[in-house]
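One chain of protein is taken out of this complex; the other chains stay put.
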Amino acid sequence: MPDQEKQPYQSLLTGKVKVVNVGLEGFVKDLRDCDIEVVHVDWAPSAGGDPQMAALLAKLGV
Amino acid sequence: MKLIEEANQQALARILEGEPRLVDIVPARELMPGLKERMILHAGPPITWDRMCGPMRGAVAGAIVFEGWAPDLKAAAELAASGGVEFHPNHHFGAVGPMTGMTTVSMPLFVVENTRFGNRAYCAINEGLGKVMRFGGNDESVLKRLAWLRDVFGPTLGKAIREAGGIELKSIIARGLSMGDEMHQRNLACSSIFLREISPTMARIATDNAVLADCLGFIAQNDQFFLNIAMAMGKAMTDPAKGIRGSTIVTAMCRNGTDFGVRVSGLGDQWFTAPVEMPEGLYFAGYSEKDANPDMGDSAIVETIGLGGFAMAAAPAVAGFIGAGAPSAAGDFTRAMGEITVAQNPEWTIAALDFAGVPTGIDVRLVVDTGMAPVINTGIAHREPGIGQVGAGIVKAPLACFQQAVRAIASDLGVA
Partner (left out) sequence: MVVLHEIRKGFYLDSVALMRLSREVAAAPGIVEAALMMGTPSNAAIMRNAGLLDEGTEVRGNDLVLAVKAETEAAARAALDDAIRALDKPKAQGDGSTAAWRPHSIAAAVKAHPDINLALISVPGDFAAAEARKALNRGLHVLMFSDNVSIADELSLKQQAREAGLLMMGPDCGTAVIGGAPLAFANKLQRGRIGIIGASGTGTQEISCLISEAGQGISHAIGVGGRDLKKEIGGITTLMAIDAFDSDPETDHVVLISKPPHPDVAKTVIERIGRSKKPYTVCFIGAEETKLPPNARFSATLKGAAELALGGQAIGAGFDVAGQASRFPGRKWQSRIEGLFAGGTLCAEAQVILAASGRKVVSNAAIPGVPKLDGTKDDQRDRLIDLGDDEYTRGRPHPMIDPSVRDDALRSALGNSDIAVVLLDLVLGYGAHADPATHLTEIVASRGKNAPALVASVVGTESDPQTRSAQVRKLEQAGIIVAPSNAQACELAAAIANSAAR
């Protein structure tokens, strides 16, 4: 597909990676040690962990 | 959902496109055909006398005496308790009011017109600091000041506003943000700008220098004077965003000292209420949280349009004053509110955030998802009627209101 425009997943390899880290905080330091930009999310379960509300929100497009 | 995103963009555009102008000051009875004698409009969602908090009852008694429906405060309270007056929220009459938010027939109200959509909103004149009706004050000095506002100040300022051809408000807010106001607990800059804009006209049309001096002095001595104008502006800007089906954008937040109420665009005039929370903050000398009343007022309308706690970054001094943390952390409040809103207001920017716009368009879905409640900057009233303000702080909107709104939107859209 030489003429086709590159898909995002193809250009991921040639561009710069900038990461949002959701979960284990230890990964942040590892990435920074390799000069990779990373933003850590102060994550908490959606809707305070209420699975029904989280499912409803997902249906409403959150 | 595409329907929700589109509805929200529409609601947001209606808020952002507003062109609010302060056009007049008019007695309430002339503005509200439905407002009759022995009717009291109050802050927050609907409430009955038996559920009202102390300051609200104190203000009601004061308002009854002020309107001459009872000879004294005791008789006024008995009249109210016996069902002798009707209570309605300001919001049901196109109005808003700070703290207790009393509005009755003879009170002069600011009229803010949204010239883009042709709607109007009203708010009473700010009485100043100290013992005032909005904090439940109801003694002689309070009623005397209200009479002066009704008989002298209101007509004088109203005439000047008409003479000036109205005053455009968005640019005052933009300047105020750059001068350290967030328009809820700090209105010093906007009050000063307002005074600067209106005083030449007031002087030009003045017939009595002593009255002119009193009126100018009243504005000049009240750092919070502009708050009530900003509130009417907020209502004038959010009302056009009401009733867009599917929209999850908040159009009003308010409290009556007992309940917190939220309205969301997609569900029109429906209230979602939950018990109001206690403010956290700093107290004047001699008072503590033991004296505090739960949160009150329609003033959270300014947060609804991205000011107040949402614009904390513009007013680092306020963060310290209300005990919300170090002034250097003020930006964190605004950034956090950016997580529960859908956009920034490009006209109202904050220099300290590299001119990011104030976070605008509270999305009930984002509030529930993140569990981050809207932060409201607020004054703290004494829990007993008649004492007044004892501190200032922040209060969080109860998440339950937003959860109800999410469920109601979901059921309205047929999403189980």
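The first chain written gets the first letter, and so on, giving A and B; residue counts start at 1 in each chain.
Note that in this section a contact is a pair of C-beta atoms (placed from the backbone, for glycine too) under 8 Å apart; a residue touches a chain by one contact, two chains touch by 3 or more.
Nothing here was measured: the structure is a model prediction, and the numbers come from that model.
Of B:E197, B:E347 or B:E384, it is B:E347 that touches the chain left out of the display.
Residue B:G338 is the one among B:G158, B:G281 or B:G338 that touches the chain not shown. Looking at chain A, the residues touching the absent chain are 6-10, 12-24, 26-27, 30-31, 33-34, 36-46, 51, 54, 58, 62.
In the full complex, chain B touches the hidden chain at residues 13, 16-19, 116, 329, 331-332, 335-336, 338-339, 344, 346-347, 352-357, 366, 369-370, 372.
Throughout what follows, only the chains that are shown with their structure count from here on.
Chain geometry summary: the mean Cα position of chain A and that of chain B are 39 Å apart. Put simply, chain A touches chain B in their complex at residues 44, 46-48, 53-54, 56-57, 59-62.
Residues 1-2, 4-5, 248, 365-366, 368-371, 399, 403, 406-407, 409-410, 413, 415 of chain B are the ones touching chain A in the complex.
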